[in-house]
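Just one protein chain is left out here, and the rest sit where they should.
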Amino acid sequence: MDELRRFARELLLKKEVAAVIGYEQVGEARTRPVVITDPDECRRLVLNEYCLNNLVVYLNRARIKALARSKEGIRKLAVVAKPCDIRSIVALIQENQIRRENLMILSMNCHGVVRDFGCEFNGDNLAAKCISCNTQSSTYADKSFGEVREIPKFTGKLEYDLSEIEQLPPSKRMEFFREQFDKCIKCYACRAVCPLCYCQRCITDKTIPRWIESSSHSRGNFAWNIVRALHLSGRCTGCGECERACPMDIPLSLLNRKMAMKSKELFGYESGKSTDNPTLVGSYDQKDSDELFM
Amino acid sequence: MKIGVFICHCGENISRTVDCPRVAETCEKIPGVEFSIDYKYMCSDPGQKLIKDAVEIHKLDAIVVGSCSPNMHERTFRSAAVAAGINPFLVEIANLREHCSWVHEDVESATQKAIELVRMAVEKVKRDKPLSKIKVPVTKRVLVIGGGIAGIQAALDVANAGYDVVLVEKEPSIGGHMSQLSETFPTLDCSQCILTPRMVEVNQHPRIKLLTYSEVEKIEGFIGNFKATIRKKARHINEDICSGCGQCVSKCPIKKKAFSSFEEGLAYRPAVYIPFPQAVPNIPVIDESVCTYYRNGKCGMCVKACDRQAIDFDQKDTMMVADVGAVIVATGYKLYSIGKQPLGSKYKGYGEYGYGKYKDVIDGLQFERIASASGPTSGEIKRPSDGKEPKKIVFIQCVGSRDPAKGISYCSKICCMYTAKQAMLFRHKVHDGEAYVFYMDIRAGGKMYEEFVRRAIEEDHVNYIRGRVSRIYEENGKYIVKGEDTIAGVPVNIDADMVVLASAMIPHDNAPGLAQKVGIPYDKYGFYNESHPKLKPVESTTAGVFLAGACNAPRDIPESVAMASAAASKAIILFSSDSLEREPVVARVNEDLCAGCFYCRKVCPFGAVEVRDIKDMNGVVYKEVAYINQGVCQGCGTCTATCLSKSIELAGFNNEEIFAEIAAL
Amino acid sequence: MTEEKLILKEDLLRICDDVIKKGDTLLAPGKSEYVIVKDVSEIKLDPEALPTKISFKSYVFPKSEPVLYYKRSKNDVTLIDADVNGRKIVVLGAKPCDTGSIDIMKDLFNWDYRDEFFNLRAKHFIMIGMMCKTHDEYCFCTSVGCSPVSENGSDLFLIPLSDKEFALRIVTEKGREFIEPYFRFLCDADTKRTEEVLSAAKNPETAFDPDEVHEWLGRNFESPKWDGIGEVCLSCAQCAFACPVCHCFDIVDEDYSYSEGRRMKNWDGCQFGHFTLHASGHNPRDIQSKRYRQRINHKFRYYVDKFGKILCTGCGRCSRGCPVSIDIKEIVSNCKD
Partner (left out) sequence: MDNKEKHIENGWEPKIVAFVCNWCTYAGADLAGTSRLKYPANMKIIRVMCSGAVDPVFILKAFERGADGVLVSGCHPNDCHYNAGNFHARRRWDLFHALLDFAGIEKERLQFSWISASEGKKFADVVTKITNDIKMIGPFKGYQEMNRQFTTEFPEQEKEKLVQQCTEAEAVNG
């Protein structure tokens, strides 16, 4: 942690980066994203199991991009990213949103994070995405901090089991999802925290024509949640921020995970793996399955 | 907006199952519809006048016609609208004939459906925006790909019309397969005698830039404005200096290392070679793969032999870019000549015929070389294996063609004719020779073609056997051809001295590769698709790219030439005005809302999406957005559906219009 | 008028059971929101639970509701008013920081146009508040004039004396009307015990003085303090939608066929970028810092100026649920020189 603070301070002092985006501690079991431009402020930076946010989302924010822009051109931004968050960086590079050369990726050697703020870090409270994580450190980053430690074995219970839902008959699945989506209040926290939801104006905010009804009735909620999952198909890197941010506890990542599985099954595609890969949507193979088509 | 609805009875074609008056009456109640009427023949002059009058009297802003398919009369009604002072894109057609009255029997449900179809059209037309045609400038130069007879003809026609031509040929000489042929059916005139003058004409034509030993790397742009990148492969001979004297060729010590592809592998050629004596241009090429200099850095005999110092071992491939307005693809064909199925080939071979195993089992083009006066045997019929004169030759037709089991279902069209010709030539040259032809059917449709085949049978006594050959094997220096005469119903065994396989015409191996570079579709065999099989046979589906010759389908010489001239005239028509008018159905990006993910660019089949920088006050780029080149866009709309933030709209089919149609269901 | 009684938990549940049986809606705090109780066994009545993730706001001001229906015909439009569902809703065990929320919002929905939808629903609310026995780092009810024992907004107020008994205070006439049929369940109060319990309430520390904040905000419309928040906030509406008193809404017309449709009133959030986007393309609150400034000003200055009430109950929901951990208490506490 000290090493990170020193390194980040140096970056700012030498003006190598315009800002450092990292985590600061707020309360015992909670961190908050922080954008640092003053070298002395780097002492606020922390790295621990409570670094939940995927800070990559900030790299594509107009305000943050403006920080990096000056008369002389574009300066680098440093971002603290967990190895899994780096997949979002890769995805954003694939989609022309950010450039690797404008980034300084400060990675943490990660041993898992808690499922939500306020929980004690142990096997019961391990975040779902950490359960089968196999990228505790990243080679894509410019520098990694902290030591590699083992991820605790998951001893908790997931509220929803994907395979159980898959096995339900269609009408029951529709019932399940409708019930879940009915909870939605359209606060769009899921969209706000998603690094890949970077559209200048989201499809749901388009009014002529009205793509998705803005009302939070069953129909509007169903359409929004389905389209959100669709637009993230083959793009979502599984950071799980949407589900964590959801105030109504809708199991959003069920859909994301299902689509990631399908992308792999149908096209052998995994998002955020390499900037050299063509994106799943936007490319095609003549040999793609023709099974659906009469 | 005031909308007029016009329901056509189409005689009785529509009104038999659709209650047209009821449709017109019901649709009159739709909000926005000012006027609604039905009429016997809306497309007739009185029908169109009815529309014009209604527009005038009721001050209509847009019209909906319930009639036949828009593919039939959309144009008619749009013209009528223009004549009445309405923008042609404020006309919608409800397809009440092909999609309704002709396919349904129950009057009640068909009428109900017709009402709904008209309602959908009304809702769409309410949201339609007036559009006007797009003008695009034209570069008046043609790129011809392929220097066979089709390419030559096309190049000459365009050049003679007064436009520049860039002719690209991948081989060292133009001439193509026609230059290999001995004599041509059905006139038996010497192929080279008729071709060579045209080759020379190409070379000397001031408007034709000839690029041999060159290949097209990529083509960007769109009709009227293509940019072709061409790779000029290194000949290792300075073309500007070389006089074509051939001294280097005769001095080259490599004599028996490389087969001549012009001679179809029946003769050797040196490392530095001119493919054939009449080659155009008459400039040699050094084959790096066999040349001693490239193998061990020694030799240089050719350098010594050349008194003009034209040999340049260091020559590299060069790239050049040509701006052209149209492209004529005339890449021709190759022969299917597979003994066994090679790895990765989709065609199963004819292992049972021994091609590649027995030297005297040859294909049609090899026989052409043997029969050619300029060929390896100077026109005497001799066996490749021992040089003896064959007395008995079996010709087998449909080797590959019409054989779905081997991967080709189509008829190669020319084989019946050239087999007859070859059998005839053999009989002319070897008077005591016997010629047998195994055929499935004789397809001799063409001027003088049937007569020609009859002549082979009746005057030259070629033995035609209807049936297939099951197997060929060697026995005592003879090739035993086992087949069946299906007319007599008896098995046939012929002990032949030589076997000629009339193998199928197939596209070049890299035909799909070139198609992707040019941006044209191809069929499952690799033949390039024409835009319409009847009405647009020489247009590809990509505007400004035309097809000529056997790259499109098996063709004989006169057909290829006719097609080439047709393609040339299409290009000339294109050049007849200084700018093109295009349908305004193109996509447009809302730059304010574009997030610059460029998925549109990834999916655009035409490369129409460009990157545009949006800069801040200091001139620093703060956003890249997509920009669609109106000239390149073909209006498919794939980008609109791909765009996640819905920042692209396709004019004429915008999302609001489609949503309105869905709402009107 | 407050009158105090004693009630056993089981009797209270009996009353609840009766409410359900009568077909009235009974709301109680659930896992993350107030849920409609279908069976009394679901009722927890835990005074030590933190506030739910969102309040019961949606039952008085639904997240989406039709205002009217329309049908287009050839030269006319027919309108039909939406009918308001004026069913009785009993809220059981509402936190003191929630009970007052309807009163705060009422002013907004009645100062100019009288919102029938809101009023009718509010009229049918029976609020049974309950003393709160916990707080966390995000709670600040005491800073905005509320407290864990506040009866403000409650028709009836419960004070848990033990696991099994509650003191029940009848706060309003509406509360009395509701409880009268069940008087047989009530015993006499032990006011001394009640007072003991009440005085043992764990008050969150006062974090700021709303008057000082009000005064500071008036002077600091432009302040660099807003910029920092603007950088971190991701512009969702979790804070607004979870808030018991945020009440912004959007009106949209929604076609459900080519000729028919409805006019909907939907929640809207001031942190959304397009909340203030004009049709011209101009956006007066174009950046996040301006939007967050608006949020704080609205809650602690504008609403106070207009209605004399702070638009905040100190429940801390917005901070607890904020995906990027922005803490309103911290920000408002910093609203000083």
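Lettered A, B and C in written order, each chain numbered from 1.
Keep in mind that, in the parts below, a residue touches a chain if its C-beta (ideal position, glycine included) is under 8 Å from a C-beta of that chain, and two chains touch if they have at least 3 such contacts.
None of these values were measured; they are calculated from a predicted model.
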Touch partners, limited to displayed chains, of the chain removed from view: A, B, C
Full-complex contact with the absent chain, from A:I151, A:L196 or A:L255: A:L255
Hidden-chain contact residue, picked from the options B:T139, B:Q630 or B:N655: B:N655
Full-complex contact with the absent chain, from A:G234, A:P251 or A:G272: A:G234
Those residues of chain A which, in the complete complex, touch the missing chain: 165-166, 168, 170-178, 203, 211-213, 217-219, 222-223, 226-227, 229-230, 233-234, 255, 258-259, 262-263, 266-267, 280-286, 288-290, 292-294
Footprint left on chain C by the chain that the document does not show: 64-66, 69, 71, 78, 80, 82, 256-257, 260, 262, 264
For chain B, residues in touch with the removed chain: 69-71, 95, 97-100, 102-106, 109-110, 112-113, 116-117, 120, 519-524, 529, 541-542, 585, 603, 605-606, 634-638, 640-642, 646, 650, 653, 655, 658-659, 661-663, 665
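Simple rule for what comes next: only the chains that are shown with their structure count from here on.
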Winner on C-beta contact pairs when A-C is weighed against B-C: A-C
Identifier of the chain whose CA centre is least distant from the whole-structure CA centre: A
Where chain A and chain C are represented by their mean Cα positions, the distance between them in whole Å: 31
Chain B and chain C: spacing of chain centres that average the CA atoms, whole Å: 71
Set of chain A residues in contact with two or more other chains: 201, 210
Residue list for chain C, restricted to those that touch at least two other chains: none
Residues of chain B that touch chain C when the two form their complex: 29-31, 33, 119, 123, 592, 660, 663-664
Parts of chain C lying in touch with chain B, wherever the complex brings them together: 72-75, 255, 257-259, 281
Chain C - residues contacting chain A, complex: 31-33, 53-54, 58, 63-64, 137, 228, 230-232, 234-238, 240-242, 250, 252, 254, 264, 266-267, 269, 272, 274, 287-288, 321, 323-327, 330
